[in-house]
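Beneath this line is the structure, given in structure tokens, with notes to follow.
Apart from one protein chain that is not included, each protein chain of the complex appears where it belongs.
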Amino acid sequence: MPVPAPILYPPFNIVRLSHVDYAVTDLARSRAFYADTLGLRITQEDPDAIYLRAMEERGHHCMILRQADTACVNLLAFKVFAEDDLDKAAAWFAAQNLSPTWVERPYQGRTLAVKDPWGMPLEFYAAMDRLPSIHQNYALYAGVKPLRIEHFNMFSADVDAAVAFYNQMGFKVTEYTEDEDTGRVWAAWMDRKGGVHDIAFTNGTGPRLHHTAFWVPTPLNIIDLLDLMSTTGWIANIERGPGRHGISNAFFLYVLDPDGHRIEIYCSDYQTIDPDHEPIRWDLKDPQRQTLWGAPAPRSWFEEGSVFADCPTTQSDMKAQPIIAP
Amino acid sequence: MPVPAPILYPPFNIVRLSHVDYAVTDLARSRAFYADTLGLRITQEDPDAIYLRAMEERGHHCMILRQADTACVNLLAFKVFAEDDLDKAAAWFAAQNLSPTWVERPYQGRTLAVKDPWGMPLEFYAAMDRLPSIHQNYALYAGVKPLRIEHFNMFSADVDAAVAFYNQMGFKVTEYTEDEDTGRVWAAWMDRKGGVHDIAFTNGTGPRLHHTAFWVPTPLNIIDLLDLMSTTGWIANIERGPGRHGISNAFFLYVLDPDGHRIEIYCSDYQTIDPDHEPIRWDLKDPQRQTLWGAPAPRSWFEEGSVFADCPTTQSDMKAQPIIAP
Amino acid sequence: MPVPAPILYPPFNIVRLSHVDYAVTDLARSRAFYADTLGLRITQEDPDAIYLRAMEERGHHCMILRQADTACVNLLAFKVFAEDDLDKAAAWFAAQNLSPTWVERPYQGRTLAVKDPWGMPLEFYAAMDRLPSIHQNYALYAGVKPLRIEHFNMFSADVDAAVAFYNQMGFKVTEYTEDEDTGRVWAAWMDRKGGVHDIAFTNGTGPRLHHTAFWVPTPLNIIDLLDLMSTTGWIANIERGPGRHGISNAFFLYVLDPDGHRIEIYCSDYQTIDPDHEPIRWDLKDPQRQTLWGAPAPRSWFEEGSVFADCPTTQSDMKAQPIIAP
Partner (left out) sequence: MPVPAPILYPPFNIVRLSHVDYAVTDLARSRAFYADTLGLRITQEDPDAIYLRAMEERGHHCMILRQADTACVNLLAFKVFAEDDLDKAAAWFAAQNLSPTWVERPYQGRTLAVKDPWGMPLEFYAAMDRLPSIHQNYALYAGVKPLRIEHFNMFSADVDAAVAFYNQMGFKVTEYTEDEDTGRVWAAWMDRKGGVHDIAFTNGTGPRLHHTAFWVPTPLNIIDLLDLMSTTGWIANIERGPGRHGISNAFFLYVLDPDGHRIEIYCSDYQTIDPDHEPIRWDLKDPQRQTLWGAPAPRSWFEEGSVFADCPTTQSDMKAQPIIAP
């Protein structure tokens, strides 16, 4: 098998992905997209930044939007199980020569910042301000019903190496795509929280963020979003879908925020909580890998992504190509 | 068969039910119910009256709410095919000794008013102001998505007689409930527009309006309404459902407006457009008649209704009883 | 307005479209498609032909599949209101110099056959064998739930002329697409039964049948069909969708039967029953016309169709082009 076995007792315990911090060039326009259209709830707002959470989340934020001159991704954050997991993480990253630092973040307890070996900015915390539950305040739902942040998907110029590194951190591979000719992994989906993924890596110029995903309860919520976006001036921001991925079995839609940050709205993946859960292998040439129903993704979907702050990118040397829509 | 054959060429051509005119005792509270909760659109509003339409309707109104000291139903209205159908209707009602009169109604052309033989106030028109379509203005939809007025259901003290009269007006029976012991009809569903019904009659103290129904596209819209009403102070206004009727196969919910006028939110009946469409017979003692899934309706559902303006009621002498929840 | 006003009192009364008769080259394979995959019910089967109905229909058949050496469409059939409408139809077609003939059709009463001015084979009947209702036999439903035949869509080399002719027969235009440069109608949707259409005409080499549509209750039934077809060997038969048409507001999927006859699975159009229902105009260059969400249709969708038996085709001279996927 070209993917590593899961590390059952990792050096520190990551519970789940937590939040993304986006630099955006027009905060009001991003607010219109994320709050008024996608339906995320604003938990804090000032002239420079907006914090949002999804409807079932108790943590203070799953997304931070910061006004900036240039759009990028400031960081990806993860929640660890307990305070001492932060110390274990600091020790482990230091042992990898990665120079972790402690940073101050509002609404969070102790927070550890580190760049992964390719320069991707990560943060870890154990405690975040907790808010009252609102998932049964049904008057707050507009049509789309984003319930929780679900996963990050990254371009990587060396997916095999990224998988090996993140596997050491305790992420287990649930599905992967192999290039049959070379035996290299073209893409991999890796989880901590017991679904198909908290993070995924796809071959391409990287590191870049391909998308952040939010979970909704049914395909009809995704259809509602399509109807809403296409009749309120956001039609050009619909990139791909709706469809069902072969990988993960998710019903998906990809939309672009005003800066081109890609968001997936997603439902219906499956539980992978068993430590002996076997990964599913897909062949890069299988047309049902991308879309179970056969429609290929557009070129933009394979090529465009969000750069990370202060993080140079490298082109992949992998020649294999997925099927791309003409 | 205890129900009459359809009159294929009736004396005048009714297209469909059109609107209901309710007297309500607190216009602001009724507005909160119909516009803010059910999602009907206000097309005209003044201190004494509110006009509303459903999302797919082009006519100016399917409901009028009028401030009054006492709640009642002022009238039920129907659209006829053409202007000369109004004249034919006037002649036919006069021939029945029913004294039709011409009345002025805003937003409508010539309008004929008449009381049926039991005193129920009816109005007929051919032309109503037409409004631009809004069914694709998806930003206007809140969760519930009422698309169109669907039917009226009335208590009648003599269902056989009511069916005979309205059958003469061109309504055809699509389903009916028979009391096997007496051979009398306990309830009947009658249509003009090609669905299961525009009007229905149920045995009971009458004439009274049992409910007005609105059509929504899927059961999930009804679940959304339940979630919304139960968490915004309207829980006591949920009377019955969700469930599927045996009769009509509709997925239903019954709610009560602030004055107790009953509204059905409804989806998934079927097409009955063929002139040779055979009515379906149900036995009053069949528990799946009311609810295909078996749960009986509460007593209130069989006993409570809205009186019509200036229309005394009569008790039914029918002894047969449906199955009522304990 | 470039489309004619509806003829409110047409020369004979067509109730609705009724059925399509397809010549197919492998009856067993077509059976696997229509009965085992789409979920239509077989009402009669012999070595040469299969009759099917949809789940809410009481008439004996909405589709006939006939074994043949070459695939084509044998005829499109319509139900008229009463027997004397057949005589009126015969007279009217004769007055148009169209040579109607009386034919014998199993399970049907008197049946009138005629070719329209472009050679398209039509049949009309008033009476068809009626079958017991099965819409509440829920064990019969597989996932897809086709409830009724919904409409025919035809390629026409002269849409303006086709609309003018069928308008005389009582079909009213509900939506249409205009080529702004020439003022000619590029496509039109016309109904009898009170929905967006019983028939439609689209510019192209014609007469050919573009597709036959079936109505299902929710988008989830269409998603179920996609999942089923894509994992049971029918993936290459998925042509376009899922999506929402701007025109008609329908949620759609287009699939191809084993001979390439195109079938639309469809939900959520709207009621057009008012005789004064105003048609909606679309500009041919409006990208939301085809798909409200913006994705263009593939070239095959604009070019491929089923020929009618013994009916030569003509190319359209219209230069205007819709937006086609690259």
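Read from first to last, the chains carry the letters A, B and C; within each, the first residue is number 1.
We take it that a residue touches a chain if its C-beta (ideal position, glycine included) is under 8 Å from a C-beta of that chain, and two chains touch if they have at least 3 such contacts.
Keep in mind that what you see is a predicted model, and the values were worked out from it rather than measured.
Engineer: Touching the hidden chain in the complete assembly: which of C:Asn137, C:Thr182 or C:Thr314 does that?
Structural biologist: C:Asn137
Engineer: Of the residues listed, C:Leu220, C:Ile238, C:Leu256 or C:Ile280, which one is in contact with the missing chain?
Structural biologist: Spelled out, the listed residue whose C-beta touches the missing chain is C:Leu220.
Engineer: For the chain left off this view, which of A:Ala127, A:Ala161 or A:Ala309 is in contact with it?
Structural biologist: Final answer for the missing-chain contact: A:Ala127.
Engineer: Of the listed residues A:Gln168, A:Thr218, A:Ser300 or A:Thr313, which contacts the missing chain in the full complex?
Structural biologist: Residue touching the chain left out of view: A:Thr218.
Engineer: Consider the whole complex, including the chain that is not shown, and state which of B:Lys172, B:His211 or B:Arg244 touches that chain.
Structural biologist: Once the missing chain is taken into account, the touching residue is B:Arg244.
Engineer: Please output the residues of chain B touching the missing chain, sorted low to high.
Structural biologist: Its contact residues with the unshown chain are 218-220, 223, 226-227, 229-231, 235-236, 238, 242, 244, 251, 287-288, 292-294, 325-326.
Engineer: By the contact criterion defined above, which parts of chain A meet the unshown chain? Give residue numbers in ascending order.
Structural biologist: Missing-chain contacts on chain A: residues 8, 15-16, 56, 58-59, 79, 81-82, 127, 130, 133, 135-136, 147-148, 193-194, 217-218, 246, 249, 267-268, 270-271, 273-278, 280, 292.
Engineer: In the full complex, which bits of chain C touch the chain not displayed? Write them out.
Structural biologist: Residues 136-139, 141-143, 218, 220, 224, 227-228, 230-232 of chain C touch the chain absent from view.
By our rule, only the chains that are shown with their structure count from here on.
Engineer: Indicate, using Cα centroids, the chain positioned nearest the centre of all protein chains shown.
Structural biologist: Of all chains shown, the one whose C-alpha centroid lies nearest the global centroid is C.
Engineer: Report the inter-centroid distance (CA atoms only) between chain A and chain C in whole Å.
Structural biologist: 44
Engineer: Provide the C-alpha centroid distance between chain B and chain C, rounded to the nearest whole angstrom.
Structural biologist: Going by mean C-alpha positions, chain B sits 33 Å from chain C.
Engineer: Taking each residue of chain B in turn, which ones touch at least two of the other chains?
Structural biologist: Answer for chain B, listing residues that touch two or more other chains: 136, 218.
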